[in-house]
Structures are given as C-alpha cells and as structure tokens.
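One protein chain is absent from this view; the other protein chains keep their places.
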Amino acid sequence: MADTFHRKIERSAIGFVLAIIAAASVGGIVEIAPLFTIDETVEQAPDMRMYTPLELAGRNIYVREGCYACHSQMIRTLRDEVERYGPFSLAVESQYDRPMLWGSKRTGPDLARVGGKYSDFWHVAHLNNPRDVTPESNMPAYRWLGRTSLEMDDLPMHLAAQQALGVPYSDDMIENAARDAYGQATPDTDFAAGVTERYGEETQVSAFDGVTTHVTEMDALVAYLQVLGRLTGAAYENTAAPEAKPEPEG
Amino acid sequence: MIGQLTSSERQNAAVIAVVVAIAGMVMAALGRSDALGVHGVIVMLFAGGVLYILMSTFYEPEPTEDREASYYDDPIKVGIALSMAWAVFGMFMGVWVAAQLAWPDLAFDAGWSSFGRLRPTHTTGVIFGFGGNALIATSFHVVQRTSRARLAGQISPWFVLLGYNLFCVLAVSGYLIGVTQSKEYAEAEWYADLWLVVVWVTYFILYIRTIARRKEPHIYVANWYFMAFILVVAILHIVNNLALPVSWGHAKSYTIWPGVQDAMVQWWYGHNAVAFFLTAGFLGMLYYYLPVRAQRPIFSYRLSILSFWGITFFYMWAGSHHLHYTALPHWVQTLGMTFSVMLLVPSWASAGNALLTLNGAWHRVRDDATLRFMMAAAVFYGLSTFEGSFMAIRPVNSLSHYTDWTVGHVHAGALGWVALITFGSLYTLVPSLWKRERMYSAALVEVHFWLAIAGTLIYVFAMWNSGIIQGLMWRTYTEEGALAYSFVDSLVAMYPYYIARAFGGLLFLIGAVVGCYNIWMTVRALPAAVAAGADVPVTPVAIPGE
C-alpha cells in the first residue's frame, strides 16, 4: 500500500512537488496563522498616534539609507537592555510599522526609545559627522541629507497607500500631507498649526535642522528619530501581555 | 551562444527581448524622475544588449545534428562565468564595507557609497549573484546528467539565466540609488520581485519537465534538493514580498504585513532563505559533485533521503529563533528554538554522509585540492549547523543576538560551506564542460584552497571574539549594580577585530580572483582531445594525475 503510494508520488514529479510543499509549508502556517488573531491578546494602546507625514518621510529615509543594518529598534526583555535603553518593546508599538525595523545587528546602539534623549542640534551635528560628537564612532557621515530638499509632493500618495493597508489616516490627513510635512519643519509659518491639530498637541514642531526656510531630508530624518518610542506611552504602563514580561534570567 | 537555436527559436528569443525592452520603456515613462524611471532605462539597456547579441549572430548557421542527442551546456557555461563575476563583485563589496567599519571615512561624500547602501550590494551580490548563478548552472548540469535527458527547452534556460541576472542587476543598482524594502535578503522592490516570480516559475517548469523526461524511474536525490530549493524559494519570495506600491510610477512600496506579523514573516523568509537557498540547493551540488569527484557512491542513500525530509520539514519552523525575547509571542519563540535544535539531526546526517563517502579515499583528499574544497565544505557545514542550533537556544541567543557572533556564524556558513562547495563543484565541472583534461593549473587550485581556508578562519575567529566580547560587555555590571560599560566602550573594543575581519575577507577575495584566472585559462586552452565533429560531452570524472 505505502509502497505503491510512494511509487506513484515518485513517478510523476508533480506528486513529488506536492509532497515537498506539504512538508515545507506546515511549519510556516502553524507559526504564522495564529498571528492573524493575535490582536485579541496583544496589549492595547488607545493613545497611540500615527507618524506625521514628515516623520514617515524620515522613516523612509532611514529605510533607504539602511540604518536598520546597524541599529535595532527592539528592546528585548532582558535586564541590561531595559536599563540601557528603556522599557522593553511591545508588539503594539510597531502596529503601524511597514516594514518593521526591529533590526538584527547592533553595530550602533538600539534606537527604539532614542526620541527626546538628545536635542535636534545634537542629531544634526551627529549625522553631519558622528566623530565630531563621539570621536570613537564608526558611523558613516550623512552630510548630504542637509543639502537635499525633501520630496513632499507625493506624500499624500504615501499616506493613501498606508491607509489602504489599514493604517487609520483620515482623508483630511492625506489631503494635507504635503502641507503638514512643510509645517512641521517650519514652526513660524501658518502651516504649523495644522500639524498639531491633526496629529495632537504633543507633536514636535520645530526647525529640526536649524534652517527655517527650507525643508531638507535632514529635517525629516531628525523628526523621525525624535519620535521613536514616543508614539504611545503604553510601554511605560504595566499593561504588557503576561508572556512578554521580563524574565529573571539574564 | 545561440548556435543551438533554430531560426524560429531565434525569432522568438528576439520577440521576448523586445517585449522586455518595451516593459522597460513603460517603466521609464511611468517612473520619470523617480528611481523607477532609472530602472526602466536599465531594463531597456539590458534587453537591448541581449537583442544586440542575438541580432549580430542571427544569420549564423543553424544546428544541423540532432540536438536531442547531446546535453544543452551553453547556458551552463555562461552561468558559471556570471557566477564568478558576481563572486568577485560581491566579495569586493564585502571587503569594502568591512573596511568601512574599521575606517568609517572610507567613503565618498555621497549616499551611494555609505555603509547602509553598500551592505545589501554585498549580501545580494554574493548570495543571489554568486550563489544563485552557481545554483542555476549546476542544477542545469545535474538534472541533465542524472535524468539522462536534455533540458526540456531551448530558449527557457537562457530566459531563466539572463532574467535572473536582470533581477540581480535591478536589486544591486537599486540599493545604490536608494531603492530598498529594507527586508534583509529581500531588499529588491516590488517590480523586481514580480519579475523574479516570472523567471522563477519558468525555472520551475523547465526543471520539472526535464525530470519528467528522465529514463530512470527514480529521481536522484540531488534533484530533490534542487527541486525543494526552487519550490520553497518561490513560496517564501511571494509571501514575504507582498506589498502595495505607492503608485505605478513609484519604486517605493509598503509591505502588507504590519509590525509583529512583518517580523515573523520576514524571519520565516530570512531563515528559510538560508535553508532552501543556501543549504538545500548546495546540498544538491554536494550529493552530485562530491561522489563524482571522489569516484565513490554516496555512503548511504537512505540517509540522504531521511535528511532531505528532515531538512525540508524542520527548517520551516526555525525562523522565530531570530526573535527571541522580542514582542513575538513566547510559544512561537519556544517552537522555533525546539525545531532549530532538532535540525541538528538531519544536518549532521548530511555532513556525516558526505565525510563517510570520502572514507577510503583520503589519499585523494590529500592530493586533490578540488576534492578537499568539498571535504572542507562538509566540515564547515557540520560546524555551522551545530553553531546555529546552539545559538537558537534562548539563553545563548540572549548573548549572541545583535552581536558580531551572528555575523561570524553566517560567514562560517557562507564562506566555509556555500562558497567552498561551489568552488569545488565548479573546479569539477569546468574541465568536463569545456572538454579539458583538467584545470589549467592544479597549483592555483591549491593556492585558492589555502587562501579560502585562511580567509574563512581569520574572519570567523575575529567575529567570534568580537561578538562574545561585545555581548559580555553589554551585560556586565559593576559591584554597585550599574552597567559597567557604555555602548561606546564596547565599540572601541571591536576595532582590532574589524581590521582582522577585513583582512580575512580580502584573502578570500584574492582566492576568488585566482579562481577566475584559472577558469579563464582553462577555457582558453585548446581542448586536450578534440573528438572529431561529435558534440558529445565527456565524462565529468577526470581527476588530475590519475
């Protein structure tokens, strides 16, 4: 019985193909399928806001420059990590992240909670030449970011794509995406008010790179770095799912 | 190159090249100033280049003899050349980025030359450029020989090979101009991913149709591995790359997977890319070229079947060990760890099977550097699979994760296993394909072997040291209960190892260049014995000095 069955599978290569698929796919299915219902068990963060258009543009620059190759954004549930970087990361904190940027390597430190730790001025100086700020650093210099104007015209399309995937951007936010990006980096203009109106009073509006007349990629990247870990305060409250609590080991 | 195509096949090939060129034109028109426009131009140039080669030889004489009486080796030859070219490119990029970590100002004042953009050109260049082309070339060779059937297509092998290289070119050029999805080892954007699906489906159909033509009732086990490689990579690639482009005119897309799901899908992909791209496919090479070169049948055929199903089944569960102590549910982490440890059984079965095959032929391993390449590859395979299972254990992972230990582990596998088995296979394959008695220089194969071994060992030891030091410094406390070292302290401790690592990589690169020269001279040399008029492959088993 088993013999003829296997011979059949083998004689036609198609059967063999199906056998490989059957053997290979189950592991992925078993592990990934439950993640679609995971919302039911994951902690909630009703106070969480989305990235502003400028922060999203900065995030895309972070992706483009491959920052994730050396910086993680995932604080593990280990004592030394929590003491070094802050409360461990929760799943809900990356619910709007496409793609996630948890990273796999720390040539530089974790950035999950870097927002607000340093001034805008520090970040600009550091990105222009890391060794001016930290002589031992081996991070590349990103001088050209401050020389490159930020592409803002297609930000509404970016927000619309995110909305289509389920990020709750409102139509109002999409429509005003380019204006809001400009406004967040130019606090003295009329556009600045719209940003806090749409994204909340806590949103940082400032001339990130120190230049108020011109919005550069440096503005966007610094705006993104300054919001890391500050979209929600959930990690600072004791609402973590039981499985994610720190363990004594380590 | 097209000597084996009939004139109607040449026309069809030209039509395909024109269609691809038109697709490039559409991309250029839709993308305009976006990076998509640049890639449209690159597609047009690539298709135009292929068309130029086609047209300039279009009226050469058609094949006269019965093509089915011989194997189809032309695409394999071009695949080997492309593989070696990508090896030199990818390894050069590796040495450059390694040097940047030690001397960060070793870059130009422009985005394209910074570490974050160069690093994926290195990983894509070596994994997909070097490894992928070698896999395509050797799989075409192995499937024909073990099935005793010619490839089931005249144009499709070329389509697979050249189309795949177009994907690699789009990926690598994209990173330099800032196009990336940031998914590690799947950085190429949506249009390149779609193109790869077309190429891969063609590859799969070609492979399975060739197997269906076989004479033997049984499919030789090397083909199982190649088939698992083709199939599972297709599944992984499609699921991981599901994304919504910002618009049809934008290179940028957003993945459909958010946050924690994206992390799981990404590392399910990432780990299985290691499993089915960097392991299964290369085990296919091992199970064919090692017995052939050693002139001994594989030690245990049954063991090779058991380890095949073990690897196919277990690997798929192991991806979550990349996410220990993260926001991924605990039980998924535990499952990943358990299966990673169980993976050691089929992995060591394969490595042991390879080494036991050589038992009784150790004098050949001593005298023949080509066979020694494959022996060393099997040893490194055993070592790095043990290390991998070890690092997947949660407490070990708490130390090793995020450190250079991971990088060392990956390179023990990539240099020690993948690259060594590839060089061993190519040194076996090249003389037989070009009908030479042996490689141009056995001494240069020997030089290449020792450069590769020295480079790998220096690299891996440097990264083990730096990784473990780094991990320990991060978690060391003073007696007062404060963290003993700042992050910068741990970075300063890394510099000597980063310099050593760049040096080890440089040795490995020099070895690859020596290999290119040796292959080039072998191809250039006159055939040792010209069989008059017969286009019949000779046996791929000649061993120098025997």
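Labels A and B are assigned to the chains in the order they are written; within every chain, residues are numbered from 1.
As a convention for this text, a residue touches a chain if its C-beta (ideal position, glycine included) is under 8 Å from a C-beta of that chain, and two chains touch if they have at least 3 such contacts.
Here, contacts and distances are computed from a predicted model.
Chemist: For the chain omitted from this view, which of "Xanthine dehydrogenase YagS FAD-binding subunit", "Cbb3-type cytochrome oxidase component", "Protein-methionine-sulfoxide reductase catalytic subunit MsrP" or "Amino acid ABC transporter permease" is its UniProt protein name?
Modeler: Of "Xanthine dehydrogenase YagS FAD-binding subunit", "Cbb3-type cytochrome oxidase component", "Protein-methionine-sulfoxide reductase catalytic subunit MsrP" or "Amino acid ABC transporter permease", the absent chain's UniProt record names it "Cbb3-type cytochrome oxidase component".
Chemist: May I ask which residue of B:Ile76, B:Ala149 or B:Leu371 touches the chain that does not appear here?
Modeler: For the chain that is not drawn, the touching residue is B:Ala149.
Chemist: Which of A:Pro34, A:Gly86 or A:Gly210 sits in contact with the chain that's absent?
Modeler: In the complete complex, the chain left out is touched by residue A:Pro34.
Chemist: Which of these touches the unseen chain: B:Ile298, B:Ala351, B:Val445 or B:Ala462?
Modeler: B:Ile298
Chemist: Going by the contact rule already stated, which one of A:Ala23, A:Ala91, A:Val124 or A:Ile174 would touch the omitted chain in the full complex?
Modeler: A:Ala23
Chemist: When the complex is taken as a whole, what residues of subunit A touch the one chain not shown?
Modeler: Given the touch definition above, subunit A has residues 2-3, 6, 22-23, 26-27, 29-31, 33-34, 36-38, 40-41 touching the missing chain.
Chemist: Which parts of subunit B face the unshown chain closely enough to count as touching?
Modeler: Against the left-out chain, subunit B lists 68-71, 144-146, 148-150, 215-218, 220-222, 288, 291-292, 295-298, 301-302, 305-306, 309, 313, 331, 536-541.
The working rule: only the chains that are shown with their structure count from here on.
Chemist: Report the inter-chain centroid distance for subunit A and subunit B in whole angstrom, where each centroid is the mean of the CA atoms.
Modeler: A distance of 30 Å separates the two centres.
Chemist: Mind pulling up the subunit B residues that touch subunit A in the complex?
Modeler: 100-102, 104-105, 107, 109-111, 114-117, 119-120, 175, 178-184, 208, 211-212, 217-219, 224, 227-228, 231-232, 235, 239, 244-247, 250, 252-266, 268, 272, 276, 309, 312-320, 322-332, 335-336, 339, 395, 398, 401-403, 406-407, 474-475, 477, 483, 487-488, 491-492, 495, 498
Chemist: Okay, in this complex, where on subunit A does subunit B touch?
Modeler: Per the stated touch rule, the residues are 7, 10-14, 16-17, 20-21, 23-28, 30-32, 34-36, 38, 41-42, 60, 63-70, 72, 74, 76-78, 80-81, 83-84, 89-91, 93-110, 130-131, 134, 136-144, 154, 157-158, 161-162, 164-167, 243-244, 249-250.
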